[in-house]
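Let me begin by handing over the structure; questions about it come next.
Only one protein chain is missing; all other protein chains are in place.
Up next is chain A:
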Amino acid sequence: YYYSVFKRFVEIGRVAFVAFGPYEGKLVAIVDVIDQNRALVDGPCTGVKRQALPFKCLQLTDYVIKVPHSARQKYVRRAWEKAEINKKWEESSWAKKIEARKKRATMSDFDRYKVMTAKKMRNKIIKHEVKKLQKAAAQKKA
């Protein structure tokens, strides 16, 4: 019986996130594997021209599009749009975390003040509820 620790594989149609380089932050589909270090990669719906990218700068995502190997850009685009990868990516927590990091990096002092007051309000409400539950539990014991 064969099982694997790995869940995301480099395969034809695997959608990958470009981690660094000129196309940093974009999604691409692996269309073919050139050799051990490079993949032929295409991102027609994310603005990445068809080219060879090293695996080192690719991070695999959970999405795979159904595309035959070395398929033309037209068919990659079709499969990408059919699978609605852009929408799925926007909804994923990975993309949301990136968005949150970007927002945090461009915060002004006023934004940080707003975050602080919002956090304070939230924690106050939570503590209030916790105290109520603790009181109720203590009364129940007595």
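In this text, a contact is a pair of C-beta atoms (placed from the backbone, for glycine too) under 8 Å apart; a residue touches a chain by one contact, two chains touch by 3 or more; residues count from 1.
Note that contacts and distances are computed from a predicted model.
Asker: Absent chain per UniProt: "Gap junction protein", "GPI transamidase component PIG-S", "Large ribosomal subunit protein eL20" or "Ubiquinone biosynthesis protein"?
Answerer: From the listed options "Gap junction protein", "GPI transamidase component PIG-S", "Large ribosomal subunit protein eL20" or "Ubiquinone biosynthesis protein", the omitted chain resolves to "Large ribosomal subunit protein eL20".
Asker: Suppose we count only contacts with the excluded chain; which residues of chain A make the list?
Answerer: 1-2, 4-6, 8-12, 19-20, 32-36, 40, 50-52, 55-60, 64, 66, 69-70, 105
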